[in-house]
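Only one structure is covered here, and it is reproduced in the block below.
Every protein chain but one is kept in place in this view of the complex.
Let's look at subunit A:
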Amino acid sequence: MAIDTEKNSYTVVFAVIMVVVVGAILAGLASGLKPMVKANERYEKQQNILYAMGVNNNQGTSDVEFIPTEIVESEFDKYIKKQYVIQGGEVSENDQAYLIDIKKESTKAKDPNYERRLPLFIGEKDGEEVYIVPVRGKGLWDAIWGFVAMDKGMTVKGVYFDHKGETPGLGANIKERFFMDDFTGEELLDGNEFKGIKVAKGNNDPKNEIKDDYEVDAIAGSTITGDGVTAMLKKDIQMYKSYFETLN
């Protein structure tokens, strides 16, 4: 081989070829897999929403068990009766509401002229109506989000939380049953005042038997993630308060 690999021109040509080849491989792979990734993301969202309202395979396990991906679309149509979009006080029906990107909406909402679109799902399980809203906030390392199912008096029926990159074993436990189950039965309203639910330290009620204290027991070692959950619930659910007032 007579190529002088030390020459500048060779280095530049090599770098260019390398970048083009790698770029082509990754771009091809990404666009080839995109439909599958998108479908997976859609199913996941449906599973999460159904999980929050109690449609899941949790019975008899201590793990988070979603309903299987294969049936999630038909189950979603079965349990979710209505999907609404609330925009500036106007409530309109929209059967694609679950696809609204909460992150984009909250970025757009920084513009004072933009009225944020708020998705809301009404599900029906065992003859009871539940109202499910998405929430999104910040944890320690990255985004955290979830869905909260409530009755019309804003008492929590179930929650689902997820995170992008919280610490395994610590903050990442917000998506474990022992944490999420504590929220069930907690109230968000004190009379007419919106209190939210605080992820509180101090271990004063570890089995979470007191349901009207607006607090759940925090996870040791994950203060900032817990505070993130508190803030997320307070900020995002509050936006729906005026809608819930029209229900009663």
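By our rule, contacts are C-beta pairs under 8 Å (C-beta built on N, C-alpha and C of every residue); 3 or more make two chains touch, one makes a residue touch a chain; residues count from 1.
Everything that follows uses one rule, which is that contacts and distances are computed from a predicted model.
Think of the chain that is not pictured: of "Glutamyl-tRNA(Gln) amidotransferase subunit A", "ABC-2 type transport system ATP-binding protein", "Na+ xyloside symporter related transporter" or "Na(+)-translocating NADH-quinone reductase subunit D", UniProt labels it "Na(+)-translocating NADH-quinone reductase subunit D".
Considering A:Val85, A:Ile100, A:Ile122 or A:Leu170, the position touching the chain not shown turns out to be A:Leu170 (whole complex). Listed by residue number, the positions of subunit A touching the unshown chain are 1, 3, 5-6, 10-11, 14-15, 18-19, 22, 25-26, 29-30, 33, 36-37, 40, 43-44, 63, 69, 141, 164-165, 167-170, 206-207, 220-221.
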